[in-house]
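I have placed the structure first, in the form of structure tokens, so that the comments after it can refer back to it.
Every protein chain except one is present and positioned as in the full complex.
The chains carry the letters A, B and C, assigned in the order they are written, with residues numbered from 1 in each.
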Amino acid sequence: MPLPLLLSLSMILLAIGLYAILASRRASCSLQVYGVSLVICVILLGMALTHLLNAAAPVTLTLPLGLPWLGAHFRLDALSAFFLIVVNLGGAVASLFALGYGQHEPAPGRVLPFYPAFLAGMNLVLLADDAFTFLFAWEFMSLSSWALVMAHHREPANARAGYLYLVMACLGTLALLLAFGLLAGANGGYDFATIRTVEMTPGLAALALILVLMGTGSKAGLVPLHVWLPLAHPAAPSHVSALMSGVMTKVAVYGFIRIVFDLLGEPVAWWWGGLVLALGGITAVLGVLYALMQHDLKRLLAYHTVENIGIIFIGLGLALAFQSNQMYASAALALTAALFHVLNHSLFKSLLFMGTGAVLTATGERDMERLGGLIHPMPWTALAFLTGAAAISALPPLNGFVSEWLTFQAILLTPELPQWLLKFLAPAAGALLALSAALAAACFVKAFGITFLGRPRSPAAAKAQETDRYSLAALFTLAALCLLAGTLPGLVIDGLSPAVGLLNGGAQLPAQQHQPWLTLVPVADMKSTYNGLLVLLFMALSGILAAVLIHGFASNRVRRSPAWDCGFPDASPAAQYTAGSFAQPIRRVFGSVVFQAREQVTMPPPGDGRAARFEVKMRDPVWDYGYAPITQAVIALSKRFNNLQYLTIRRYLSLVFGALVLLLLGIVLWR
Amino acid sequence: MALITDYLVQGGQMLLILLLAPLLTGWIRTLKAQLLRRRGPSPLQPYRDLLKLLRKDVVLADSASWLFRVAPYLIFAAIWVAAALVPTFASGLPFNWAADLIAIVALLGTARFFLALAGLDTGTSFGGIGASREMMIASLAEPAMLMIVFTLSLLAGTTELSAVARFMLNADVGLRVSLALALLALVMVAIAENARVPVDNPATHLELTMVHEAMVLEYSGRHLALIELAASLKLLLYLSLLGCIFAPWGMTTAGEDLTAYLTGVAAYLAKLGLGGFLLALFETRIAKMRVFRVDQFLGMALMLGLLGALLLFVSRSL
Amino acid sequence: MNGDLGWMAMTALLAIPAGAALLLAGLPSYRLGAGLNAGAALISLLASMILFGVRPGANVYLRVDDFNTYLIILNNLVSFTTSAFSASYITHELETGRLTPKHLRFYHAMYQALVFAMNLALLANNIGLLWVAIELATLVTVLMVGIYRTREALEAAWKYFILGSLGIALALFGTILVYLAAQPVMGQGLPAMAWDQLLTHAHAFDPALLNLAFIFLLLGYGTKAGLVPLHAWLPDAHAEGPTPISAVLSGLLLNVALYAVLRFKILMNANPSALAPGPLMAGLGLLSLLFAGFMFYRRGDIKRLFAYSSIEHMGIMTFAFGMGGPLANFAGLLHMTMHSLTKSAIFFAVGYISQVKGTQRISTIHGLTATHPLLGWGFVAGVMAIAGMPPFGVFMSEFLVVSSTFAREPWLALPLVIGLLLGFGTLLWRLHGIAFGESQGANMPGPAPVTALPMMTHLILVLAAGFWLPGPLVAWFQSVAALLG
Partner (left out) sequence: MHSLEFDIAHFLAGGMVVISLLLLYQHRLYALLKVFALHSLTLALAVGWQAYIQEAHHLYVTAGIALIFKAIVIPAALYRIVRRLGIHRTLDVVGGVGRDMLAGAALVALAILVMLPVTAGTDAVAREDLAFALAVVLLGLLLMVNRHNAVSLVIGFMSLENGLVLAAAGARGMPLAVEISVAFSVLIALIVIGIFLFRIRERFDSVDMQAMDAFRGERRR
């Protein structure tokens, strides 16, 4: 009976948090907290793995907590098991990383208590089996992560980030609350088992879908509800950023899948898929474009989270579209792609954020314009970060490519769909997906190239040191996993097929592990296949072959000299290409449309000693047209209402008087 | 027994393209020169250059890192593998199914990724220019390419190149609008990807509009040799891609007898020669365009690809 | 036998505060006074505990049933913790010279008088007695609000007094009308004012009179409950009075007023042809909720800020009761309990904050979690609890209100959700400024950790309620919810 154990382990996490409140002043506390979190996460990971790989039957448990007449329901099935794996894998690695990284934390008292609580909250969301417990854990997760975002509360930027984050989280929770109110009905059948049985009218179901999109989308970072994400994720300490970006957004995706695919049951209308698909495509491209405009490494990564969430939702939208037409085989492919990408993104996004954390501790800088040349002092970190960058750019033979490849394959099945709109949407989504992949590659050339390559742009970057053992261990664990998932995708797909079957009326992808050379054959042989393992082998072979031959039979001598640079060897690192200049062509091409980016050069007249200035003005369309008006309206209204604080007693009396007369008139007319 | 021959053929193809690639480049250069009323170098000149470069020792910039030294091998390997996966004279080779067209595009992406990083590694401004422009071009070229892939795979019902080739060879495809669109788009992408006029000029140096050459500016010796080889491999790849998709005639399928193979190779060589000639002709007829016109050029390619895909998506339902 | 014990408890609940009030009025030493104050509150808390087990039968004056049992216990619990808090708070006021020993004597006496009045109001079975008790409470609090004798304090007290007594007058008129409605059916005399007997005959009353009566009662007691647009006295009274009084006002007196309204709502429900009070209450509730949400944003005074938060939450409760139905009523009752515990805890924290910072101006208070961790984090926890964040109990009630409302009246849920979000956003904005950031201005050493005990007790109770509610409480809530219809 694994469920009680899972729950009690989560409780232990909470207990650790309480312990940390008292002990956080002691230096050893950090080691203890992260150590225990690591152990617990590993255990949870193991249990979830066993449950998923044995394709065990769902287990449930009810505790006399929460709503008195309902109790707290918990359930462990394939879907929650898969997401438990994602969460606890990320949690374990983040804890491992933090064993080293946490030593540099200036304010441990503000991190240690909330970190385990955050982990526990995410685990509980995945185990909850009734609306109350689900939202309870969901909001608890938001709250603890908010506390972590506020850990360095003295920077005003962080305070703003935390504020926006919690308000958006509250918005999301309220939306989910309404959705559950709709699903549970007036007499409150809040447990999921009851909700599954409810038959809803199409209109109400659609309303519920939109509310769920709002609720989970605001947590996952769907455009236009993403505004908080790029502010909040970077504000937290890096291992927490890794968790928030790599894992918490996945919990949000879990919420969407659980409610829409599991609780709502069969998608009622075909346009559901279209809606989700369109949202996903827009999110993917906008996210990566935002990212390209960023020079702050962590914010860049956060925007890439938005992009990848978009990719995941493209997969989910396709799955909805297929299911609404009873094309379960195709839906299985789309779902597999989405879930696979969930796993992949959690891997490489955590890796990248932790790499940034290592850079942050080594240099104290997050701004790429002040970094550079870090590959020389920190080669290992650079190698790991490079792996992550290649993976997120969907380059074979790493894992990012596999899930995007699967998504493409799913899109290639959409011509079978009867609806015209979907026929048009699907290739458009494909184009958006391709565009975002290509832009992501560009963005990570910039991220890695400007940060790690070239020459240091600031003294801090010049004096950097390689990071500690724990952090490197964490980084390379993830890098290895990226490579494994990329080269042996068949095994992963078989692993998560029970979850797919659960959501898809039993339909799954054919088992992959019996294919020759572990080739990936999602649909049918001779339709489309991919074999990461062979590609890797070929590349390794040919590369090594070339190296051996050349070094053996041609020259292998090397001379060092200043860079040639077409005969202008310049001493100053300032003359290097910066992040801003790297992004300039893409800014000219895309940014001028999306962000109304305007470049302005102020060149002093000849003989004038002043330096020339170059500035770029950009507007965030989502904020300017979506959020700013609302805030302004609230402020204006509150100004209006505020006058009511300053009336004379007479006026207050006349308020009461007016109310009385009104009500009297009311009952006179009521008859 | 058949298996062994298959593997032999596969290996033969890999070697063949490796040997053919510099010749193709040389052939195009010669043609261009002669079209410009110059004598021009012999088509074999590239081989000589490569050998010379291989024998020279490498001059590394002080600021270069290990990545700078690893990159050439990675790039070469990626492009070679990609090229080896494209059916040239025979389809259905044992490893064709290891990666489909999408994967091939992605492999080229890998090569480009590391090439751009190498450009940034030395911390020179030229490398930066090259890298950033290369990525900008790619960010448009790749989606266009994938749209083309969509069009083909919708027609052939597969993204498997050899299968596509066989489909084009056997089935009565007839003339299709979307195919024409795809062809046009593919040509444009090929020109952009291989840094040819009008997008980039392979022959220039010290010009602020150059892209590919700017990235490899710091390379020398064997590294430069590998990168040059990889570049010509890439050109070969695109030409054979065009060949095997839009002109699969004369291509044999695996397991045929020797004569069939020979005819296949002959046909392949013919295609390459023709392709090279057309390319040279094209390049001599037009002038290079400004960098910030490239996005319109490639945007057009992307639109064509998307249009082709859409037309098929719709026509499926008709 | 049990009945006798119950009677003893009931009489104790009234006699002890009354006696203590007289005693304290004559007691010169303020230290002794503070001790005695807390002691008396403790004893009446213990007396109220007895009502857990045994329950005396009703008579025409007093009555104990499911509805008021938990409120009585809650009332005495909070009054006890508050008296403990005020013991440490008031001495500080004395040191800073804002109050004199003479004032303190008066203060303590009045405190017990207030407890007496509230206990009486909760125990009353006779609607006339209920009215008298609430008027007494009003007068007492008026005097305590004005205790600092500053211009602001006087003005607040004056405003409170005028509006309060107007409300009282309206309530009296309503009470008379109820009697008039009852008298033809039940004959003259006391039984016609005993609530339980009224309930049994309510179906036969003249609906027109009942409607009229309810309007006057709703406005009258609603004024005391601080519903918009009758709320005007509440913010100033909270802001200018001593903080313990603010805590009792928000935590208890508002509850008592709402309790009175609910008693009459039950009467209304018992009469089929009378107008349904639900929509009226729901409307007032929503109005209060939205209004308070907008008022948070520009508040400069920390106590006034939370006074408006009380308005917001009274609005939520009134809305819940107005919606009716088992879920919403349960939520409303739960919210009553949670709100009084949480809000009084917040006021404890606010009291200490204004003492250590020497000001109530929000704009000068920053970074409390850094300078005074215990106080700061306690404050954060309190605000998060009141904002309906898990793992605190308010979350459960808001969960029930919102979800059940949306299932029944989607168009009412929309303004409700907007109001909640608005209130949360603006309140959180203030919290950020107070709890985080770079600390400024004076930083007197925080109070001894022991003195944070009352606040912690409340927060722990609320926390526990978030996870688990005790059986008997649930049973009471459910029976009352059924009664409220």
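Worth pointing out:
We adopt the following convention: a residue touches a chain if its C-beta (ideal position, glycine included) is under 8 Å from a C-beta of that chain, and two chains touch if they have at least 3 such contacts.
Predicted model only: the values in this text are computed from it and were never measured.
The hidden chain, counted over the whole complex, makes contact with A, C. Only one residue from C:94, C:162 or C:453 touches the chain missing from this view: C:162.
Checked against the hidden chain, the listed residues C:236, C:312 or C:398 yield one contact partner: C:236. Mapped onto subunit A, the interface with the missing chain covers residues 642-643, 645-646, 648-650, 653-654, 656-657, 660-661, 664-665, 667-668, 671. Those residues of subunit C that touch the chain absent from the view are 126, 128-129, 131-132, 135, 139, 142-143, 149, 151-152, 154-158, 161-162, 165-166, 168-169, 172-173, 175-177, 179-180, 183-185, 187-190, 193, 206, 208-209, 212, 236, 239-240, 298-301, 304.
Basically, only the chains that are shown with their structure count from here on.
When every chain is reduced to the mean of its CA atoms, the largest separation from subunit C belongs to B. Distance between subunit A and subunit B, defined via averaged C-alpha coordinates, is recorded as 35 Å.
Remark: subunit A and subunit C have CA centroids separated by 44 Å (rounded to whole angstrom). Every residue of subunit A that touches subunit C in the complex is listed here, in rising order: 64-69, 109-110, 131-132, 135-137, 139-140, 143, 150, 153-154, 156, 159, 162-163, 166-167, 170-171, 174, 177-178, 180-182, 184-188, 190, 634-635, 637-642, 644-645, 647, 649, 652-653, 655-656, 658-660, 663-664, 666-667, 670-671.
Interface of subunit A with subunit B (complex): residues 372-373, 375-376, 379, 382, 386, 390, 393-396, 401, 405, 408-409, 411-412, 414-415, 418, 420, 423-424, 426-428, 430-431, 434-435, 437-439, 441-442, 444-446, 448-450, 453-455, 517, 519, 526-531, 534-535, 538-540, 542-544, 546-547, 550, 554-566, 570, 573, 575-577, 581-586, 588-589. Chain contact summary for the complex, subunit C toward subunit A: residues 158-159, 162-163, 166-167, 170, 208, 211-212, 215-216, 218-219, 223, 229-230, 232-233, 235, 275, 280, 291, 294-298, 325-327, 367, 369-370, 373, 384, 387, 389-391, 395-396, 399-400, 402-408, 413, 417, 420-422, 424-426, 428-429, 432, 436-438, 466-469, 471, 474.
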